[in-house]
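Let me give you the structure first, and then I'll get to my questions.
Just one protein chain is left out here, and the rest sit where they should.
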Amino acid sequence: MVTMKNRGVFGSVFINSSRTQKIVLLLMSLALSVLAAGCFIIDPSANQSTFEPLGPVAERQLTIFWWILIGGAVVFVLVGAALIYALVKFRRRSEEETPIQVHGNTRLELLWTIIPAIVVMGFAIASINTLFYSANVPKDSEKTITLEAIGHQWWFEFRYPSPNGPENEVVTANEVYIPVGIPVRINLESVDVIHSFWVPKLAGKVDMVPSEGNHMWFQADEPGEFYGQCAEYCGTSHANMKFKVIAVEPAEFDTWLSDQAAPALESGDPLAKEGAGIFKDAGCSGCHSLKTIAKTGSKGRVGPNLAHVASRRDLAAGMMNNADGAGNVNDAYLQENLRKWLENPSEIKPGNLMSSQAAVYTDPNKTLTERQISALVAYLTSLK
Amino acid sequence: MSQEIHSSEGHTGHPTAGLYFKIAMILSVVTAIEVGIFYLTWLGYWIIPVLFVLSAGKFALVAMYYMHLKFDHKLFSYMFVGGFVLATSVIFALIFLFQVWL
Amino acid sequence: MSTLSLAIPRPVHPSGLWNWLTTIDHKKIGVLYGVTAFIMFLSGGVEATLMRIQLTKPELDIVSAAVYNQLFTMHGTTMIFLAIMPLGAAFFNFVIPLQIGARDVAFPRLNAFSYWTFLAGAIMLKLSWIGGATDAGWFGYAPLTSVDQNPGKGIDFWIISLQVLGVASLAASFNFIVTIINMRAPGMTMMRLPLFTWMTFITAILLILAFPVITVALIELTFDRYFDFNFFNVARGGSVVLWQHLFWVFGHPEVYILILPAMGIVSEVLPVFSKKPLFGYTTVVLAGAIIAVMGWMVWSHHMFTVGLGPVANAVFTITTMLIAVPTGIKVFNWIGTIWGGSIRINTPMAFSLGFIAMFLIGGISGVMHAVSASDAQQQDTYFIPAHIHYVLFGGAIMALTSGIYYWFPKFSGKMFDEKMGMLHFWLMMIGQNVTFFPMHFVGLDGMPRRIYTYAEGMGWDLWNLVATLGVFILIAGFLVFILNMVKSWKSGPDAPGDPWDGRTLEWSIPSPPPEYNFSEIPVVKSLDDWWNTKQGGNGKAVPVSGGSGDEEHDIHLPQPSYWPLVTAIGLFIAAYGVVFNQLVVPWAIAIIGTFIGFVGVYAWSLEPVNDPDEDSAH
Partner (left out) sequence: MAQEHTSTAGHEEHEDTTTGLNHRKMLMWAFLGSDCMFFGSLIATYLVYQGKSLTGPLPIDVFDIPVTSVSTFVLLMSSMSMVLAYSALTRGNMKGFRIWMVSTAIMGATFIGFQVYEFSSFSTHHIHFECSEVAEKIEHGDYVKAGHDHFFQKECLDSNGLLKADHHVDEEYGLKPQTNLFGTTFFTLTGFHGAHVTLGVVWLLSIFFLSFKKGVITREKNLDVDLAALYWHFVDVVWIVIFTVVYLFGVFEGF
């Protein structure tokens, strides 16, 4: 009973109030939640908000979402209102009264079977169009480009058809460039477990299921940087598996692609040269390729392709940003990030395969020295 | 055949040992036919529906007579057939989902 | 009767520990189920609280990634298999025989076996925290559960304890199906069954059909893990999608297994506190049955993004949508029930009303998921946990809490504190909305589920903070609840037999019910028989609540037994033996456990029915 006597504000409001007040309070707490939903809560400018679609697929999906949300809200308000009305109107006034014992009403019951059936069928049918739209890459556009996205624990590999002929493809990681205004078909694969490819502002997700050969498509209407994240739980660092889609004008895209196809730069800087040696000796090249072009069919490597790692805006699948506000890679940031990564990758990304498998992290005798790390950083920074 | 079964049911509604034996014979013969059909290569894909029907018949015979569903309370049939029908539907749904869209 | 060599006299322990260990009284087993399940709920709640604390702010480092992944997996598994299902079972056990006018369930010893097996599975799952629990999510998608990906014992514990829990649930469900069909009092036709009994019946049928599917899926996974089979091994042509199909063929009916008993409770409470019969009894029953049937046709709505193709997605969109119709019928009939009634809002009623409101939100967000086109943006985001918790917390937990309050006087013989009850209600209502509503927002703002942390500047900070704060309101609520229950049970005022002016048979007997429930098996003349009797409508005198018990010596009650416990222990040992199959002699422990189980089964089936000296009375 102690609790009852010093109830505090909470207690006195809820316990002392009359039934009507309680009902009003109930109503208010519900209405508040609903209202809140409508107004200030959602932030469309947030990086991964689904409320700011910037491509046709996401746009269609949002439209159908709004319709169903409105429909749902109407159902909620109507049913909620009926409930509350009944509660207020029919609350017990005296213990003696016994209401009329109504057992049912077939006509009413039929009514509330048929109306919801019509409503939900309406929703379903209205949505099917969008479903097919987002599933099928538009056929009328000849310009469609196709690329491959391959999920790894916990990063994304991307492969482009090469400008140097159909035999070769360009390999990169964690960053996809796409041309603005052109539908992009993405073939989805995974080398280990199921991941899911999701760029909220461009399109809903599709899972990357090992050997199922899924695909999806989207199109960016304007240039920009779009956040993506793996959406299917895929193990320890699922939370740390991100990527970016960077949409640029078609001409810029072509330049970027041929830059990527070009071989990695040889740097003249002695420290970088030393780093290049360490890269081989310390076993880095066992998992990371420096060739940007892979023959069709040559299987993915264990780690991300590093041929142009210094050109990427983020390091370690979106965990560390190398770019300044304008999206240009800043060497100072990059170096700091590379250093952090090489010093202790598992601090950035728990469980990642580099720290659990690379000899330099598993074998205490081979731990990278400060000097080696600096050399590697210098070398990797040179890989524009 | 079905007449025979009916007549031997008798008045108690319960089959006799003789009937059980007859059913066993039918089951054996049908199995033999199944295996025979299986070697008729010219039937092609038709062996699927044919074998299907034959083994469904065997299934029904055992369930109805040996498990005396035919003579027992309907409730037992509902319980068993319910599970059976659901299992069959799930099998077909999965076959469909896997072969058509995967 | 000849005494068999294996037959040991049945135990006679009127009280004490042995009484609880050997009891086969459905009411005691109900209480055991309820208390155990509630403790499990608290453990799942503690896991949830830890998750929420970790997510309070971006980039916190309170629990590690590895632990967080175990937390949400164990939280989901615990809440579903160890909290809500057994809480349902607690009600089935306690209430059903009373509602149908029976002295016990059809198989009292099987009932005890169900409980002990459930306990074995629960202990096994929870103890797996020692040494690393499972971390593959509650639906354990392949190939995350493969040995390559997950060599530890966590997954093995998860698999094997789910199998054990499956045995428990199946045994309980068979028992209840038979009990409900076959133990009804004279005149209690199927269409006079109380709604809760009906929903239990449907749930039990769903369960015996759904569990074998997950049993098979888990067996396949076990074989893959233990013996290198290829079911889900992509390298040898297996399909990881098959696991998803099998899991959700089970999984979707499972969510209705969780909600139908809850709906049954609400359908009991609303009429009582509105003094009006359930509106459209037949329709509500039918709607429940239709939900159960349709529940089998929708499973792929959990797989909209797996790549089944637009045709399959469209089909499953439509079937899923249609489930809203029978569910809607229930909601509308509930409103029809209170409409024109004389509504008294006390704690059980408040929880039932809260259920309607909260479940409505969850149901509508379910319908939003069902639109596969836009679900592509929602699937695996926090929008899904929002739905989960509105239907499971706002739905199942609210209704089960309503049921606990509603039947508390009956099983404890005491009245609870109404004011604390209402305080609990408001804390729950506010707490859950504060906790779970924001999940909609962060979900739509692109926050994936099952992430142990998130970066700053994603726009998710505020609502995660709010959600975490909400948990503390919930904790306060549950503390009030525990306090209320413990205090009232110890020293609450005595409850009359029929405190709520009830409608169904359990209110016609004293609180707590005597061991034999009904001194005289009632003859039922109508739906809501007890109510009609009280109104004088059934042409019989209103009996004084509860017989004198004089007839006791005439009533044959089932005797306690050791063997259900022994069999369950055997199963428990065997299950551990499977997980640690390489310990000492390979597979030896499993074999010993199985042997004990067999001994239990044999002794059980050969056990004399009654004490030899009572035998003549039969």
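For clarity, chains are labelled A, B and C in written order, and residue numbers in each chain start from 1.
As a convention for this text, contacts are C-beta pairs under 8 Å (C-beta built on N, C-alpha and C of every residue); 3 or more make two chains touch, one makes a residue touch a chain.
Since the structure is predicted, the reported quantities are computational estimates derived from the model, not experimental observations.
Student: Going by the stated contact criterion, tell me the shown chains that border the hidden chain.
Tutor: Touch partners of the hidden chain, whole complex considered, are B, C.
Student: Considering the complete complex, identify which of C:68, C:81, C:107 or C:390 is in touch with the unshown chain.
Tutor: In the complete complex, the chain left out is touched by residue C:107.
Student: May I ask which residue of C:135, C:156, C:220 or C:506 touches the chain that does not appear here?
Tutor: C:220
Student: Touching the left-out chain: which of C:246, C:323, C:428 or C:574?
Tutor: C:246
Student: Pick from C:31, C:98, C:183 or C:397: which residue touches the chain that isn't shown?
Tutor: Answer from the full complex: C:183 touches the omitted chain.
Student: Which one touches the absent chain: C:58, C:132, C:212 or C:309?
Tutor: Of the listed residues, the one touching the omitted chain is C:212.
Student: Applying the definition given at the start, please give the residues of subunit C touching the unseen chain.
Tutor: With respect to the unshown chain, the touching residues of subunit C are 1-2, 4, 102-110, 170, 174-175, 177-178, 181-184, 186, 188, 208-213, 215-217, 219-220, 223, 227-231, 236-239, 242, 246, 249, 556-558, 602, 607, 609-610, 618.
Student: Given the full complex, what residues of subunit B touch the hidden partner chain?
Tutor: Answer for subunit B: residues 12, 14, 16-17, 20-21, 23-24, 27-28, 31-32, 34-35, 38, 41, 44-45, 47-48, 51-52, 54-55, 58-59, 62-63, 65-68, 72-73, 75-76, 79-80, 82-84, 86-88, 90-91, 94-95, 98 touch the chain left out.
To be clear about the criterion, only the chains that are shown with their structure count from here on.
Student: What's the distance between the Cα centroids of subunit A and subunit B, rounded to whole Å?
Tutor: That pair's centroid distance is 52 Å.
Student: Could you pull out the residues of subunit A that touch at least 2 other chains?
Tutor: 212
Student: Touching at least two other chains at once: which residues of subunit B meet that condition?
Tutor: Residues 102 of subunit B each touch two or more of the other chains.
Student: Going by the contact rule at the top, pick out the subunit C residues touching subunit A in the complex.
Tutor: Touching subunit A from subunit C are residues 64-66, 69, 135-137, 141, 143-144, 149, 234, 239-241, 274-277, 279-283, 305-307, 309-310, 313-314, 317-318, 321-322, 324-325, 328-329, 331-333, 335-336, 338-345, 353, 356-357, 360-361, 364-365, 367-368, 370-381, 417, 419-420, 422-423, 426, 429-430, 433, 437-438, 440-441, 444-454, 457-460, 463, 480, 483.
Student: Over in the complex, which subunit C residues touch subunit B? Could you list them?
Tutor: 181, 205, 208-209, 213, 239, 241-242, 245, 249, 296, 300, 308-309, 311-312
Student: Using the touch definition up top, name the residues of subunit B that touch subunit C in the complex.
Tutor: So the residues of subunit B in touch with subunit C come to 75, 82-83, 86, 89-90, 94, 97-98, 100-102.
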